[in-house]
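Read the structure below first, then the notes.
A protein chain is absent from this complex, but the other protein chains hold their places.
Showing chain A:
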Amino acid sequence: MDSVGSDEAVIATNDDASSCKRCAVALGYWRDRYISYFVRSTDRKAPEINRGYFARSVAIKMLVDKFIEVTNGNCQIVNIGAGFDTLYWRLVDEGKSVKGFVELDFPDYDVKLNRNNLHAHTYKLTGVDLRNITDVEAKVKESDLEYSLPTLFLAECVLVYMTIQKSSQLMKWIAEKFKSAFFINYEMVNLGDRFGEVMLSNLRSRGCDLAGAEACQSTETQRKRFLDAGWAGADSYDMIGIWARLPPEEIARVTQIELLDEQELLHQLFSHYAITTAWTDHRWSDVQL
């Protein structure tokens, strides 16, 4: 094992994220017909948490939609550490078809979800340990992914649970094999302050070691890690920057859902998460919000 934390604890972060997403969806922040199949109803979360998940969810979806659009659906999507993510079904609902959609996650987690190596027409769920690059290569081969097709890789708070060495290895491997890749990485950032200290301590006490926290020091380190791994270009914006790029009518809509007078809390959260995009094909440098 490469980290002090436990895989079970990392898998459990999916439960947290999913219950937060479910809460926000139930309040009307965004539409997701499927999340309730994966997660039981739970206590209401604080408004800044709901807004944070909204910003994350909507921004990522907009980037995914844009990628599908510019490739005319002639693309693949690989969701790394997907957890209970419902992206595939939401795309199907919206009539957005892609050539292949693969979800990669821990084999143990897949068992928990009661499926393993589930293959359907374009959808595949595969159990793999991302820290084992040989396993990754084998499983990608099995999934019938085409290395030459434009491929979107999505990771939401995944790389940070791997050591720098392992995540770098994964990113390098993707860049070498997929010449038309586009990566969306949602993750912590600016962890060098007191807030970051508290976050690290909280997670550690739950058995989650942020082994890759070093890459989360700033949007610059988030960008640089991709460039160092051989990606052609990268951009990184913290969630304050992302929020400013969301459609104004959506902002107006969601700020009505719940009263939030403690803007400091939202600001604090937003300034500690970022979306980084990276590409091996210069055509995807325009896939932005």
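Basically, a residue touches a chain if its C-beta (ideal position, glycine included) is under 8 Å from a C-beta of that chain, and two chains touch if they have at least 3 such contacts; residues count from 1.
Operating definition for what follows: contacts and distances are computed from a predicted model.
Undergrad: Just to verify: the chain that's not displayed, which of "Myotubularin-related protein 12", "Phosphatidylinositol N-acetylglucosaminyltransferase subunit Q", "Serine/threonine-protein phosphatase" or "Ciliary neurotrophic factor receptor subunit alpha" does UniProt list as its protein name?
TA: This omitted chain is identified in its UniProt record as "Serine/threonine-protein phosphatase".
Undergrad: For the chain left out of this view, which of A:Ala26, A:Val92, A:Ile133 or A:Leu265 touches it?
TA: Checking the options A:Ala26, A:Val92, A:Ile133 or A:Leu265, the one contacting the hidden chain is A:Leu265.
Undergrad: Give the residue, chosen from A:Thr134, A:Ser201 or A:Gln256, that touches the chain omitted from the document.
TA: A:Ser201
Undergrad: Given that one chain is not shown, which residue among A:Asp43, A:Glu249 or A:Asp286 touches it?
TA: The missing chain is touched by A:Asp43.
Undergrad: Across the whole complex, list the residues on chain A that are touched by the chain not included here.
TA: 43-44, 46-47, 193-195, 197-199, 201-202, 205, 258-259, 261-265, 268
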